[in-house]
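Of the protein chains in this complex, one is absent; all others appear in place.
Chain IDs A, B and C follow the sequence of writing; residue 1 opens each chain.
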Amino acid sequence: MAPVSHSTGTKGHIGVDRFNAMLDETTPLAAHLGIRAERIEIGEAWSRIAFSPAALRAGGTYSGPALMALIDVCMYAAVLGSIGDDPRALTTNVAINFLTRAPARDLVARCKILNNNADFVVGSIVVYPENDETNVICTSTCTYAIPPRAIERG
Amino acid sequence: MAPVSHSTGTKGHIGVDRFNAMLDETTPLAAHLGIRAERIEIGEAWSRIAFSPAALRAGGTYSGPALMALIDVCMYAAVLGSIGDDPRALTTNVAINFLTRAPARDLVARCKILNNNADFVVGSIVVYPENDETNVICTSTCTYAIPPRAIERG
Amino acid sequence: MAPVSHSTGTKGHIGVDRFNAMLDETTPLAAHLGIRAERIEIGEAWSRIAFSPAALRAGGTYSGPALMALIDVCMYAAVLGSIGDDPRALTTNVAINFLTRAPARDLVARCKILNNNADFVVGSIVVYPENDETNVICTSTCTYAIPPRAIERG
Partner (left out) sequence: MAPVSHSTGTKGHIGVDRFNAMLDETTPLAAHLGIRAERIEIGEAWSRIAFSPAALRAGGTYSGPALMALIDVCMYAAVLGSIGDDPRALTTNVAINFLTRAPARDLVARCKILNNNADFVVGSIVVYPENDETNVICTSTCTYAIPPRAIERG
């Protein structure tokens, strides 16, 4: 059977419903924190976290790991929206800058894939309160590797 | 009244029991993921995550956000172990490099504070399987700011 | 005497000529590499590197440190464009993601300051070939601390 390559193969962005079903099945932390993908385009995706006590830390604000979970789901959705449903995609690097405290509201993350012609994919993510896109809570850059080509050769 | 400064004030590292009690009270995600501080020294701390389905992602390995939660608790413990129980400490930057898949075991994080003479504190964290310190799963650098001095002037 | 705070004090963005004169005087590496600020606004700045052998590495492409020098000048210009000519500004963290090889042309960096209400300033920088802004070579996030308030109290 022909290999499916992210660089030459049968791409196609994964649908948001299929993505969320996969997320429910494999990553219970996302459901626990009320995180869902909202929209997936080719090279771009949005995710949302519902405001709830599960995500908070001292001071009643969103914890860093909850924000990272939101970012991680958004990046993963954007990666699968770019390369198709490729289980080989693997996070290698995450960097997050926290700019200001998050308010007690739902938050939205938006990821744009910055490149896609290589063995690694870099995405840029911003997190903001719903309906307040200019009030950036944190920014992040994530890198995914697309591992061993040997796999493709079946 | 005299200012309480993190560099000259009433320091004293927070005890591990008091830290974990504070964590339980303020950050439900830590208990949900089975994360605890294990040991807190001046400028150094260890945390642990118990292997459980709550922390996994596709492929049955630890999710990035679960690893980040482990790192975050470890850094926070090390910061409070350095500057005392100062609620003003605030994460500004987290960077994580994922080196290899985590095995299906408890993991331990170890944080060393790299500086402590400034308005920001930088910590270096490694995560490894229990009893296997040389098999590093991921490394991280975190920065905390110690915010507005105006507060100190009471 | 009243403290001079970067958030309430005698701000005013530094002009591009004054900035470049200061750069020439203090940082010979910038001139050596042909790096100049091009434009400085409040919270935003542009810098340029002239294509020359001094900046290259194996393969005839821009070296990482040359790109970092371009990013550093851009961030510094944007910081001084936000807080005024404050010598206390101090880089604490730089992260750069390299997306694609730079072509054999002049490059431009653009920095936007993401926050400015705190003890630290975060900037987001993109580097692209002149007249080709969508072809991003690398992205960067830099953090500056605004150090000891004691200085302010003079």
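Note that in this section a residue touches a chain if its C-beta (ideal position, glycine included) is under 8 Å from a C-beta of that chain, and two chains touch if they have at least 3 such contacts.
As the structure is a computational prediction, the values presented were derived from the model and not from experiment.
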Original post:
Of the chains you can see, which ones touch the chain that is left out?
Top reply: A, B, C
Subject >> Option from A:Met22, A:Ala54 or A:Ala145 whose C-beta touches the chain left out >> reply: A:Ala145
Original post:
Among C:Ile14, C:Ile40, C:Ala69 or C:Ala109, which one is in touch with the chain left out?
Top reply: C:Ala69
Original post:
List the subunit A residues touching the unshown chain?
Top reply: 92-93, 95, 118-120, 122, 143, 145, 147-150
Original post:
Which residue numbers on subunit C touch the omitted chain?
Top reply: 22, 26-29, 32-33, 53-59, 63-66, 68-69, 72, 87, 90-98
Original post:
So which bits of subunit B touch the chain we can't see?
Top reply: 95, 97, 99-100, 114-115, 117-118, 122, 124, 136, 139, 141, 143
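One rule holds in what follows: only the chains that are shown with their structure count from here on.
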Original post:
Copies subunit A, subunit B: same or different interface, half of numbers shared as the threshold?
Top reply: same
Original post:
How far is the middle of subunit B from the middle of subunit C, if each middle is the mean of its Cα atoms, in Å?
Top reply: 31
**OP:** Would you mind pulling out the distance in Å between where the CA atoms of subunit A average out and where those of subunit C do?
**Re:** 29
Subject >> Chain centre separation in whole Å, for subunit B relative to subunit A (CA means) >> reply: 23
Subject >> In subunit A, residues with contacts to at least two other chains >> reply: 95, 97
